[in-house]
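The structure under discussion is supplied below as structure tokens; questions concerning it will follow.
Excluded from the complex is one protein chain; the other protein chains are retained at their positions.
Take a look at chain A:
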């Protein structure tokens, strides 16, 4: 027994090494940059000199407050929309369930900056809504509620998928016990099923909060006009406004990290207070109940959310992509396939960008998924010392804005004394995406591990399985549905990641997002939207094909 105590499992070592390279190294260099303003030029002069100026900024408190407000509001509104849908999906036979799952998956595939631009083009004066129905909603869109609404539409699926899967795993079995002892169905749900689903809910709320405070596109496009400044927009200004203020950006990023870390501690406190294990090796009754008279209202609710979150933005993107000119508006003579033709004939390098991004997306999903699984294992299941630190490393990236990860990676990997470096190769993009997206598989796998009983691994070890074998043969398959779902999301998001790509893309390499963004920058909005539409179709279709080939579609979504 003493022997197993002193040996650290190879799974834990793998997790530690991966987290060190992917997260700790760039973060360390951001810390160093905050302390040593001249770090980029290889000098350690004037340590701490930038801190005073950054914290003396009178806008800092307001921006921090706005950031916090945005994160909490988006998380709460997302939960308000997602939890009822998820519970119905998990416990009842909802007609067209698979269709709703796919519809709710698509908001992930729509890059947030594209969705926001779609909403602007739909709701602004003389936008598509006005052209079709004669009124606009610009006043709502360019306001704080408008920002929260648009960001919620992008984020609520995180909670929907996490909670519906957790509730499904908890199943009706425990509630049935409550019913036997006389609880009403509602009471059994509130007192038994929902509390047991806390890991999924808490993890996904944390993820949405972190996504919202880190998101750049929507607050930048809508917030500036609402006079609503957040930390990310201020960080971007420091990094892109000459003279570049890398130390200032690094310091503001640390404030952002602190916010996210606070949320993380809260989540961990919730998760470690009780035992959430519901997957014990005993068979689970999988039967779902009929909705009965509630069928029509429930289906209407699913349809409404699907329409607003997915169909409307898709239509706006498609309409813009099909327009010959933006000023021509929604008129038949203004519609044409020129933009799609330009992409398919590769006259603007679009196909090469697609190939690069799709390859990177697959590679990121594999690496981040593996690292996420071993990290979650190390944190939840191992008794290794320092696993709290590993847990911190897994949550760090979700608090780091993409642009800061990018700068940290350049600072770290472009040191002249390094014998070899991924910098200026596509591997730097892979590192950046793995770092930024790691929290997705980690949170999903963590929630899944929390519900797997310790006795399963112990049983494997009793029968002689080494730690790596027990991990691969027993634990990994049990969390595979959650993990695979998160990897598909990682694939989709990595394929269209913008902010870090713009800064670290090696010379001569174009990704989908930098391609789209350059079209916008040079006034070719239609071409950019056509590329976005093609990307959304591909990133939605590929995971669905993968899932149906594996024949486990119903389980995974």
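Going forward, a contact is a pair of C-beta atoms (placed from the backbone, for glycine too) under 8 Å apart; a residue touches a chain by one contact, two chains touch by 3 or more; residues count from 1.
Convention: contacts and distances are computed from a predicted model.
Of the names listed as "ABC transporter, periplasmic substrate-binding protein", "Protocatechuate 3,4-dioxygenase subunit beta", "L-lactate dehydrogenase complex protein LldG" or "CRISPR-associated protein Cas6/Cse3/CasE, subtype I-E/ECOLI", the one that matches the UniProt record for the absent chain is "ABC transporter, periplasmic substrate-binding protein". When the full complex is taken into account, the listed residue touching the unshown chain is A:425, out of A:425, A:455 or A:548. Although one chain is not drawn, the whole complex shows that of A:144, A:183 or A:237 it is A:237 that touches it. Across A:126, A:289, A:383 or A:472, the residue that sits in touch with the chain not pictured is A:126.
Where chain A meets the omitted chain, the residues involved are 39-42, 117, 120-121, 124-127, 138, 220-221, 224-225, 227, 237, 239-244, 246, 324-329, 349, 403, 407, 410-411, 414-416, 424-425, 502-508, 514, 518, 520-525.
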